[in-house]
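As you look at this complex, bear in mind that one protein chain is not there, while each of the others sits in place.
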């Protein structure tokens, strides 16, 4: 999976550089987040701007990250959702669960 | 077929605004050129910059236009060939038949 | 009937082929002659339904053999979209599944809900020693 992980102060920015976040690669994203949690990094922004397609497994990996971050008193926020990806969050009501920002700058700023 | 026809002095610029020039739409391009010849417009530049795919019918319509223009003491020149489209001209040796330019500006300038 | 079409796909039992199957679905959506709605929205929906149903077949109902092929059929019949995904599993009743609990979001359990939200008919039935999930969407 093509992924970019960048520490921005106390927050970690994960850029998913894939066209699809689906049952084929979502477990890799989960694993990446778990190793961040292991290192005590519990504030995460996931930038989905390159992602054109998300399925229920992709959503599941984000929910997993969100729950793990919250359980550790951190947070997981999203940004860069393309319109059709956004619709997926609405269909599954997950837009009420995640804080969603237009871009990574705003998402990162919200942590400070 | 999505096509743009623009008179630039004594030369006509045809922009093919389609991803494919193939057996489905090439006869339309031929018809368009025939009506230009009927109006006495025999110097033509065809800009293929939007065209990602050409098949043998697409090539055939360009050969038809070239022969008609030449028979009327005009010329038909090409520009904006994407690399894979260019390979098609090489495979069929048509790169030796047509004058091919990088862009429409250079192709139009070559007429004056 | 005019404008009917059918694409039948057999690929290895592996998630790396989900993207191929989804893309074929998108290509079909973009080719539909008489569809009045938003084609790009339909393309995403067909991609999604194919991805969900096929990954369920791989995850919940694959045969043991690594070389077993997954079988998917996509057809336009009388302006309706028919998607069938065949598997070697024990089948399940889509209508009996609980809706996801929106108040307490879980990691899994959204696939069939998504399929049912998009398609007009969803039905699982026995066929040659396995099952087929049959999904229909009316396009007119």
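Just so it is clear, A, B and C label the chains in written order, and each chain counts residues from 1 on its own.
Heads up, the rule we're going with is that contacts are C-beta pairs under 8 Å (C-beta built on N, C-alpha and C of every residue); 3 or more make two chains touch, one makes a residue touch a chain.
What you see is a predicted model; the values in this text were computed from it and never measured.
Among the chains on display, the ones the left-out chain touches in the entire complex are B, C. For the options B:46, B:59 or B:81, the residue in contact with the chain missing from this view is B:59.
Touch with the chain omitted from the figure is made, among C:23, C:39 or C:137, by C:23.
Of C:9, C:42, C:58 or C:122, it is C:9 that touches the chain left out of the display. Touch with the hidden chain on the side of chain C covers residues 1-12, 16-17, 19-20, 23-24, 27-28, 30-31, 33, 66-67, 69. For chain B, the residues touching the chain absent from view are 19-20, 22-24, 53, 55-57, 59-61, 63-64, 67, 84, 87-88, 91-94, 96-97.
Criterion: only the chains that are shown with their structure count from here on.
If you average the CA atoms of chain A and of chain C, the two centres end up 26 Å from each other.
Computed from the mean C-alpha positions, the centre of chain B lies at a distance of 43 Å from the centre of chain C.
Between the Cα centres of chain A and chain B there is a gap of 48 Å. Contacts with at least two other chains are made by no residue of chain A.
Within chain C, no positions touching two or more other chains are listed.
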